[in-house]
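Every protein chain but one is kept in place in this view of the complex.
Up next, subunit A:
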Amino acid sequence: MTKLRITEYLDIDLSKEVWCCNRCDQELNSARKNYKEACLVTERNMADVHPPMVEGEAYSFMPDPDYCRLIEFYCPNCGTMLENEYLPPGHPVTHEIELDIDALKKRHADSAGLEK
């Protein structure tokens, strides 16, 4: 067994060193890279997720687009939303999880059948 569950939607295939979608097994990209680089990405219309309950006001239930945008990351095969981010417009996407793959392989060497 070389596939490890890392998050709700992400596995790592240790022998191949690749991120995989946990729902459809789609291989994404190198586990040493940001998995988001292998995702389909979109910026949502904020009103479709956080609709304003007061029309025409500077303050409502909808974030201010000058401050905040919503980006979603999908599995390119099954369309599951693997993650989303609330970011200021133009702010770089976060490389939120960067595992030490060599340490991970060492830890799981026995169960993965890999060389120590």
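Please note the rule applied: a residue touches a chain if its C-beta (ideal position, glycine included) is under 8 Å from a C-beta of that chain, and two chains touch if they have at least 3 such contacts; residues count from 1.
Please note the rule applied: contacts and distances are computed from a predicted model.
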| item | value |
| --- | --- |
| Listed names "5-oxoprolinase", "ABC transporter ATP-binding protein", "Phenylacetate-coenzyme A ligase PaaK, adenylate-forming domain family" or "Ferritin-like domain-containing protein", matching UniProt entry of the absent chain | "5-oxoprolinase" |
| Positions on subunit A where the hidden chain makes contact | 4-9, 36-43, 48-51, 53-54, 57-64, 66-68, 71-74, 76, 78-100, 103-104, 107 |
